[in-house]
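The complex appears here minus one protein chain, its other protein chains still in place.
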Amino acid sequence: MNLLEIEGLKLNIGAAEILHDVSLDVKRGEITAVIGESGSGKSMTAYCVNQLLPRGAVAAGHLRFDGQDMLGLDEAALCRIRGRDIGMVFQEPMSALNPVQTIGAQVAETVLIHRAAGKAEAMAIARETLNRVGLPEAAFPLGRYPHELSGGQRQRVVIAMAIALRPRLLIADEPTTALDVTTQAQILTLLKRLVAEDGMGLLLISHDLGVVADVADRIVIMRKGAVVEQGSREEIFAHMRHPYTRMLFEASSHVPARRAGAKDVPILEVRGLVRDYTLPKASFFGHAPKFRAVSGVSFALKKGESLGLVGESGCGKSTLTRAILGLEAAQGGSILINGQEVRAGHLVPRHLRRNMQVVFQDPYGSFNPRHKVARLVAEPFHLLDDAPKGAARSEAVVMALEAVGMVAADADKYIHEFSGGQRQRIAIARALIIRPELIILDEAVSALDVSIRAQILDLLAALSERFGLSYLFISHDLSVVRAITDRVLVMRAGEIVEEGLTEEVFNNPTHPYTRALIDAAPKLEELMQ
Amino acid sequence: MKALLKMPGFAIGFIMAFAFVLAALISFFWLPYAVDGVDIANKMQAPSWSNWFGTDQYGRDILSMIMMGGRTSIAVAIVAVGIGVGLGVPLGLAAAARKGGLLDEIIMRGNDLIFAFPALLIAILITAVLGASALNAIIAIGIFNIPVFARLSRGAALSLWTRDFVLAARVAGKGRVRISFEHILPNITNLLIVQGTIQFSLGILAEAALSYIGLGAQPPIPSWGRMLADSQTLVSLAPHLALFPGAAIVLTVLGLNLMGDALRDHFDPKTRRERQ
Partner (left out) sequence: MLRFTLKRLFSLALSLIAASVVIFFGIEIIPGDAARLMLGINATQDAVDALRVQLGLDQSMVARYFDWASGLLRGDFGTSYTYRVPVAEMMQGRVWVSLPLALYALLLSTLIAFPIGIIAAARRGSWADWLVMGGTQLGVAIPNFWFAMIMVQILALKYQFFTAGGFPGWEDPALALKALTLPAFALALPQASILARVMRSSLLDTLSEDFMRTARAKGRSRRGALVNHALRNAMIPVLTIIGLQFSFLIAGAIIIERIFFLPGLGSMIFTAIRQRDLIVVESAVMLLVFAVIIVTFLVDITYALVDPRLRRRR
């Protein structure tokens, strides 16, 4: 008998059927990974297990945990099982903890709810569990509040709450999606160690094949509420029977066909750029402290080149972008656009900004929901002195839309009528419309499903060739940067620590931080060979 | 509007509030009885077929008085909301456009200061300075509406300023003023409509309170609050004197609040998703 056996599971929320016929098993001491794109029903499958479903959800089928039929249990019985026998880890460590309680109280709570120990002993168990997940007493006393911890540390607290009573099954719903590459690797290692130590089963939900590929024992591929393929990791990698599985694998490691076309003329040069932020004053008197977000960054981006900028959150890459885009002035150094210098203390002037446009990460937040696509796409015309009017303007909008694979009729729609991938195409159309020479892609494909991401990368490669575009490609995702850039910069704590041709940097990283990043990043290609 | 009227809360609220607005409008052209004369022979009549709501201590028809009083209450409340929106929203948008700047600091401190004064005390101070009148009631209620709208629009605008579409507009070279009007304002109108409805109903309550203590509209202009004040000593003899003006206030305010709640549900993506 397996620890968890799901057979023919169906789930309806209201009239919508979310899961059609899901069957999968989790064995003791094993990691079963469920992989799928958005809308595949992978998270809902996880929530069916401990019956934490949204209102109006009705599950049917067989769901046996340790031989017990979970779907038949009443709420009180489920409460006894949750936390004691089944632990759970969530995607967003920032919001998964109660902000007004100490971490000690929250970990001890798991013990106290199930009356497994008295108060003092519960605190002792909390202490020991926090130690186990890598939060030692010296730096992380029980009295700490969640807001005093980083995202990775909070996720460790969430894990500690889940494993405090050594449950038999742990469910982890995208536990590393919100974390940086290096933190992600540490959390995965931690989960793997805990599974081995406690002999529990782990149901690991993820959208990222690369992330789970080297920790999972079994892999289940889901799509649109159904399992398309499952098996041991080796089987899946060796055979890939289902076409969707193959597509998923290919898309995850997709490299668009590109021709190197860089000329030896720089379009953008950054020389010794410094960006300081003033922090709030610590006291009434004295100077406000400053935080140096970018300290002396220099690089050049050639015409027709695709330059990657890699770094973890808080490394200063967004701050750097804002200075280049002319949104904020630098405190030191200068920016040269087509050879024209903008010194520190000045914003990049309008006539130089015309050469640059940007595509942001979030396809949902990038557009004013109250304007039609035509108006949204035409917005950058504001930068031109002789922007086309009337028919010429509409024509330009249609051309931009068609260049990114949309149709003329889309100009008359509102943005909510489009999917995430389509919106990102529209965002690219908006960037293209004034024919800039440089497009800054700020995590532009990070929020997309892998299959969509592959299509957008192809589109970017084609556009670069067609219009002679240069890209500054900012991302935390190493595999994407590797696929689409000629050269790469590695940024850490406001400084560029390594720079070089992409393949060289990836094959022979010289800086220890670059090496750490590359080691931490999931390596799907190697596993597939 | 059609979709809104299909929501029961909105429809009921709309009918209730609109009935009184309509009655006030009709009073400009027609009244059941004139209200400027005194008819002692007919004083304090109970409700009857000829005087639906009865007559007051001077023999005036209470229905006609309520229709006339509605003009004052509604006009005061609407103009006070206008003052709040007209001054508060630009201030809030300006504060949000340069968060943490000097203007933001001044506007927010000024807001806090007005909030420290109970609204009614402001009214009392203003009437102490300028004398009691409907106009001064408008100013008093309007002043209190300014920080309400300034705060609301600043808060909403601040979260919009962090959105990528605003960043995109800045990349397109648009200035803060232009972005405020093109991107921020259209996205906070829903909130403003909801708050406007609520402040409208609060304005009616405030006007009634001011008139009740004699600081609002002065005789001979009728107002709901003063009708209540006049009835106070007589209420045990003729309860209808207090009943009808009070009910007029309650129903108008209730109607507006129901509309406000329905609008909030309608505009709020969270509750909308739940309904679907």
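Order of writing sets the labels: A and B. Residues in every chain begin at 1.
Keep in mind that, in the parts below, a residue touches a chain if its C-beta (ideal position, glycine included) is under 8 Å from a C-beta of that chain, and two chains touch if they have at least 3 such contacts.
It should be emphasised that the depicted structure is a prediction, and the values quoted were computed from it without experimental measurement.
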Check: shown chains touched by the absent chain are A, B
Of B:179, B:209 or B:263, which residue touches the hidden chain? B:209
With the missing chain put back, one of B:45, B:72, B:201 or B:223 would touch it. Which one? B:201
Options A:3, A:96 or A:293, residue touching the unrepresented chain: A:96
With the full complex in mind, choose from A:13, A:52, A:300 or A:408 the residue touching the hidden chain. A:52
Logged for chain A, residues touching the omitted partner chain are 50, 52, 75-76, 79-84, 87-88, 90, 92, 95-101, 109-110, 113-114, 145, 147-148, 158, 161-162, 280, 282, 284
Touch rule applied to chain B and the missing chain gives residues 109, 112-113, 115-121, 124-125, 127-129, 201, 205, 208-209, 212-214, 225, 228, 232, 235-236, 239, 242, 246, 249-251, 253-254, 257-258, 261
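Please note the rule applied: only the chains that are shown with their structure count from here on.
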Parts of chain B lying in touch with chain A, wherever the complex brings them together: 163-165, 167-174, 182-183, 186-187
Any idea which chain A residues touch chain B in the complex? 325-327, 350, 353, 356-358, 360-362, 365-370, 379-383, 427, 430
